[in-house]
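Pasting in a structure now, in structure tokens, and then I'll have a few things to ask.
A single protein chain has been omitted from the complex, and every remaining protein chain is retained in its original position.
On to chain A.
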Amino acid sequence: MKKTYTVSVFTENSIGMMNRVTIIFTRRHLNIDSITASESEVPGVFRYTIVLRTTKAQIEKVIGQLEKVIDVIKAFVHEENDIVHQEIALYKIRTETLTNGDVEKVIRKHHARVLTVDSQFMVIEKTGHVEETQLLFEKLRPYGVLEFARSGRVAVTKPMKELSAYLEEI
């Protein structure tokens, strides 16, 4: 049965690392729903958070293959209940739409915040799960969204033990 899995991969910072990680998925015809990568709390060690839908058997094999990549330090897979995750979305809308009181209500209701206001446009930020950022997008769309950008998922695990223990070793 297919489920959503979140994969955390810790790697060295070497050229082509993103490619080395993603070809493991490509080869197995697995489509990645989202991927984020940036430096972890350990300088020089990068953390990839990859979200995809697949089966448990397949994802466990993928983890094995990821760990075989020389510059991969460690890979973990988590089910939705094992992690706390978040995404960030930015929405650019025309400043003048704010004169319509409804937009303010929408922003309030969704606990979004205004990052910047220009004479022409304003940028709203919303963090949350993908359904939440998507919902805000749907609500703002009638007023005209000039630009919309969403990060992939970032996640931390609920049982932190294995991760921190491993990173300490490095």
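Heads up, the rule we're going with is that a residue touches a chain if its C-beta (ideal position, glycine included) is under 8 Å from a C-beta of that chain, and two chains touch if they have at least 3 such contacts; residues count from 1.
Operating definition for what follows: contacts and distances are computed from a predicted model.
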Which of "Acetolactate synthase", "Transketolase family protein", "TlpA family protein disulfide reductase" or "Sugar ABC transporter permease" matches, in UniProt, the chain that is not displayed: "Acetolactate synthase"
Contacting the left-out chain in the complete assembly, out of A:70, A:84 or A:165: A:70
Residue of A:11, A:40, A:54 or A:133 in touch with the missing chain, whole complex considered: A:11
Chain A residues that touch the omitted chain in the full complex: 11-12, 14-16, 19-20, 23, 27, 60-61, 64-65, 67-68, 70-73, 170
